[in-house]
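Removed: one protein chain of the complex. Kept in place: all other protein chains.
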Amino acid sequence: MRDTQKHIRIALPVAALALLVALPFLAQLAGQPALVTLATRMMILGLAASALNIALGFGGLISLGHAAFYGVGAYAAGILTTHAAEGTLFLGLIPGSDQLLVNMAAALLASGLAAAIIGALALRTSGIQFIMITLAFAQMLFFFFVALKAYGGDDGLSLRRRNQLFGLNMRDDATFFYVTLVVLLAWLGICARLLHSRFGLILGGIRQSERRMQAVGVDTFRYRWLAFVISGMGAGLAGALMANLGRFVSPDMMHWTTSGELLIMNVLGGAGTILGPAIGAFALIGFEAVLAGWTEHWQIILGPLLVLMVLAFRGGLARIGRRA
Amino acid sequence: MSVLLAIDDLVKNYGGLRVTDHVTLDVLGGEIHALIGPNGAGKSTLIGQIMGEIKPDAGRISLEGHALDALSQAARVRRGLARTFQTPDTLGEYTAQENVAVALLARGAPARDAALYLDRAGLAARAQMRVADLSHGERKQLELAIALATHPRVLLLDEPMAGLGPTESAQMVEILRGLRGEVAMLLVEHDMKAVFALADRISVLVYGAIIASGDAASIQADPLVREAYLGVEEA
Partner (left out) sequence: MALVLEQALNGVQLGVMLFLLAAGLTLVFGIMGVINLAHGSLYMVGAYAAAAAAKFTGSFLLAIPAGLAAAALTGMVVEYVVVRKLYARDHLDQVLATFGLILFFNQSIVLLFGRQPMFVQIPPALSGAVNLGLFAYPVYRLCIIVAGLLTAGGLFWLIQRTRLGMLVRAGATHRDVVQALGVDIRMLYTVVFGLGALLAGFAGLMAGPLLSVQVGMGEQILILTFVVVVIGGLGSVAGAFWGALLVGVVDTSLRAFLPQIMRLMMNNSEADALASGVSAMGVYLVMAIVLLVRPKGLFPGHA
């Protein structure tokens, strides 16, 4: 019995991975090339949701502002790409780049810095205040980029072409799909390592009882802050990929509803697990795509469904995903 | 024996209520110093102040001659203070072994040492069980194992016998007796049988103030204590 469960637990992700690897071929066979882009979008938001999971699922921090880090990462990549195309310097100092690896590193750095500052302030509180403050600071960054006329302001920033990587043909959607898949798998691997590391075990302890962990000498603020920063960096990485996928960056990426959707993905798939948030992202985006094909007012269905989902599972769906 | 933990003239007010009233108290190396007193006397608040969870209004606390007053709780634990909670505050999603492991990891010790501390607290057979499946008594023992894993010089025990049946209490007394000499203890406890069985010294806290201090015999004989405390106990 236990063996069967164990087999399913291994077999399902392997089957899902095989399906993903085969997806570009299947999409072509089915004459649905748009599916590749949709699946890439799912993976990128899965990465973002999985990043939020480090704060939310591992650390118990309900951030309603992760769209900000996602957007900052997107802008970091977008701005450097623009400067590379124009042959100008960012802030008159930093040369642009059209290399994906460089721009992903820049996105990690920029979003990590934003998360470090916002986290240090927001973590001075807890509970409802923490939720409100993360939302408010995300809104502040939203306004910042709206006002940033040099990089498109309200209208956003269009990129001429995707970033380069090892001479691959990044313009090909299938190639970009595989690049995204590799980044997602690498990130999930990092998450798995983190969850079972000393850091992950202590962070999980803090989520369960901060008082207990303080009593054994843990500086709980430092762990939470670090979790928040890593979490923000992952969201920034997702942003850099999204900037490349659509060759477009705009303040709308940091809209607070994106933060809300990242939370939903986590709860849907199971916060605190390794694969759950990514699965939640696939489910939510897929569901939205289906509903949107049906009616433009799909939110009037999604909203009450969300309410029902929360009310139906006493104590929330998130618990179900945890080690029960 | 040298003084390990010294509390000097500690004062704490909550609004108009003085919960700690010029308390001076010490714990010597290797001894078990029991702190007794009726409910609401301020015993738990005192432990909170020693650990740095609650900031006192006045007074000094030192461990082995080093002032603790400006130190965070984490720094105090590193210096050698540990506590248990009256109502077990253990990590519900973790196993007993993992509960002890986080305390070890917090000070950079290897997690595999957890077995050692579980054994000291009489929980060797429960290592792989999740906290949710442990009995109340076992959780109290786990509290103790976690505290020991921080490698303390002085252990502050907040009513380790509370809620235990007679057999479990006797077992806890045996466990604590086994630790005597290795780690000094400040034992806050209502169970007089346990206190008289374990304590080298007893202090009595009433309305935030220490009204008597001495060995078991002198405390039992003290008229002030009989009136303020033992009278309550009989009722």
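Brief remarks follow.
Per-chain numbering from 1; labels A and B assigned in written order.
In the analysis below, a residue touches a chain if its C-beta (ideal position, glycine included) is under 8 Å from a C-beta of that chain, and two chains touch if they have at least 3 such contacts.
Note that this is a predicted model, so its numbers are computed, not measured.
Across the whole complex, the hidden chain's contacts among the shown chains comprise A. Among A:Ala136, A:Leu168, A:Leu185 or A:Ala283, only A:Ala136 touches the chain left out of the display.
Check A:Ala85, A:Leu101 or A:Leu121 against the missing chain and you find that the one touching it is A:Leu121. Listed for chain A, the residues touching the missing chain in the whole complex are 56, 62, 64, 121-122, 124-125, 127-129, 131-133, 135-137, 139-140, 143-144, 146-150, 153, 256, 260, 263-264, 267, 297, 299-300, 302-307, 309-311, 315-316, 318.
Please note the rule applied: only the chains that are shown with their structure count from here on.
Interface residues of chain B facing chain A in the complex, by the touch rule stated above, are 51, 53, 72-74, 76-78, 82-83, 85, 89-94, 98, 101-103, 105-107, 111, 146-147, 149-150. Contact residues on chain A toward chain B in their complex (touch as defined above): 198, 201-202, 204-205, 208-209, 211-219, 322-323.
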